[in-house]
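First comes the structure, then the notes that go with it.
Heads up, one of the protein chains got dropped from this complex, but the rest are sitting where they should.
This part shows chain A:
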Amino acid sequence: MNALRARLGARVRARLQADPNIARIHRKQALVAVLTRRLHIIKIALFLVGYLWMAAIPSPRLGRGTYIDENALGPGQVNTYWNWGDVANADRYLEQLEGLRDANATSEERANFLMTEFLKLGIPASTQNYVFTSSAGNVQGTNAYAVLSSPRTSGTEAMVISASWISRTGEGDGTLNLRGVSTVLALANFLKKYSLWAKDLVFVISDNYVDGMQAWLSAYHGATQSNLQADELELASGVIWTALNIDYPGHSFSHLGIFHEGINGRLPNQDLLNSFQQISKWTGGVSVLVYDHQDSSQTDIPSWIPSGFHEEIQAYTYRSKNVVRHLGYQARGRGSGVHGLFHQFRIDAFTMFGLPATGPHGFHAIGRIVESTLRTTNNLLERLHASFFFYILTTPERFLKIGSFLPSAVLISVAMMFGGLRIWSDCAWIPDLSDKKEAGQDKWIQRSRPVIPVLGIMLSTHILGAVLFSAITTTWFINNQTLASTLILTVVSTIPLSALLAPSQDASRAAPISQLLKALNLCFASTVISIITVVNFSLAMSLAILLGIPLSVSSPSKILPIRLGKFATYTGLALGWIFASEELRKALWDWEILGVWFAPFVCIVYTPLVLQAGLVCLLPL
């Protein structure tokens, strides 16, 4: 007891005597020491929480119900007038379109037919020819469009109702969207009878799957694309606010699916989707799905799980399907349909996809839903709210706000940054192993950290990535894909092997290159991930999964086979995609025709980052 009192007294006395500044410095040092000592655990905890959070995104316990933020929209508040007479019109258009299909009409014949039909309705219409040149060959077609100037409006604002000739079924596998096109024609006939439109109505029937709309939108906005030759549009209207894309490939449909992801990870304003969902449910009586798969309740749940959890597991399975599809579209920057092209011009757009079924819905339901949705978007007086562009729809009626998913990737990135900074600061010191060591105390000596060669190595991997990208965009690569892939993989994986020739350095003077490279590699990867989170969360999340652990565990070794083995693993992670030939071809097509930057991003950012980790293993300790 006395001893304790004495120690406490000594401590208090010492504190009183001490300079308060020194005390503060000591406090700081103590805090840093506690954190650094436990940094490893903090890092692991951050990784763990981040990955668990990602896994929890589809959970029904996360997220909230959808709501309409913009009160002016007033979805589903109007009487609809679309009726059976209009359905009969749509049927008649369908017959003619089927005739065109059976006659194997060319793009130009089709577009001329559509233009004539619009003109017969008294709506100014025109066609547009376009040719895209790409390494995979030319893509050409003819769009037809019509501009209905609304009464008493100045023509400064417009809404688009569009349908592509080829449906989005199987990502444009060639299924025709005949019913979607006839819906647009019948709607044109119907909508012109009303004087209540506050914005011009633009009807676009784009050729093929996505390329037709890309050509039309580029011409409409005067955007130049070096590989596109398109006619100028003869008819113009004003600023397009919203676009509804109708995709109705089957005979009838049971549900309407929302497809909303745009190219390069852009999303439309959620108010538009929520309004459509409400209108479809209450005005049209059609249930809405996110994408085109239903909630299948036949999931096999192992019997050992208590039955109380079955419902939750089923909900989780269904939602995770939606989330995975969302991630797939958004991370690859691939739009989930024709609507995806609108977002780059600040136009809110989505595709309503009639899920093919034997019933019960058809033209009557879709016409009413489109009419009511147009009335809703017609009410719009200003841009939709800026905060409604970040969301993940887990079901049509539930979504995650940005705050409930963004931190997951940020946590991983923070963990990587901590790891990188730790290595960086460790590199500056080396324990003094000389004989002058005092007993019981480590002595550390400072050493230099040569950054320039490390940055040189990083830069050269990125240049290698750029060369790789220019190689795979050549016509030669597309034509001899199997051979070229092997060749490119060999070349790209051989060049870093030159790191084996790097001489071993005196570790007491300068930090080893491999450690510095790992530090900078981790910091850079972490920065990339945290920046990408707000641009394209799905891509950031994929990067966090692919880079988080692998980059943190890279380490050099003294044994050559282990070094080579590790490097081979990293090369596989960096370049394995080159053998996914179909996926690669699509990504390149998206880049060349639509300007999706996923392919160059992978080549110039992702692959070099992983190669750097591979180099860490190759470089001498």
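The rule we apply is simple: contacts are C-beta pairs under 8 Å (C-beta built on N, C-alpha and C of every residue); 3 or more make two chains touch, one makes a residue touch a chain; residues count from 1.
Throughout what follows, contacts and distances are computed from a predicted model.
UniProt lists the omitted chain of the complex under the protein name "GPI transamidase component PIG-T" (options: "GPI transamidase component PIG-T", "S-adenosyl-L-methionine-dependent methyltransferase", "Gustatory receptor" or "Ribonuclease P/MRP protein subunit POP5"). Considering the whole complex, the residue from A:Pro124, A:Gly250 or A:Pro450 that touches the absent chain is A:Pro124. In the complete complex, the hidden chain is touched by one of A:Thr116, A:Asn227, A:Thr475 or A:Thr490, namely A:Thr116. Taking the complete complex into account, A:Arg346 is the one of A:His40, A:Arg64, A:His251 or A:Arg346 that touches the chain left out. Residues of chain A that touch the chain left out of the display are 10-11, 14, 18-19, 21-22, 25-26, 29-30, 116, 119-122, 124, 126, 149, 151-157, 192-193, 195, 221-223, 232, 236, 238-239, 344-346, 381-383, 385-387.
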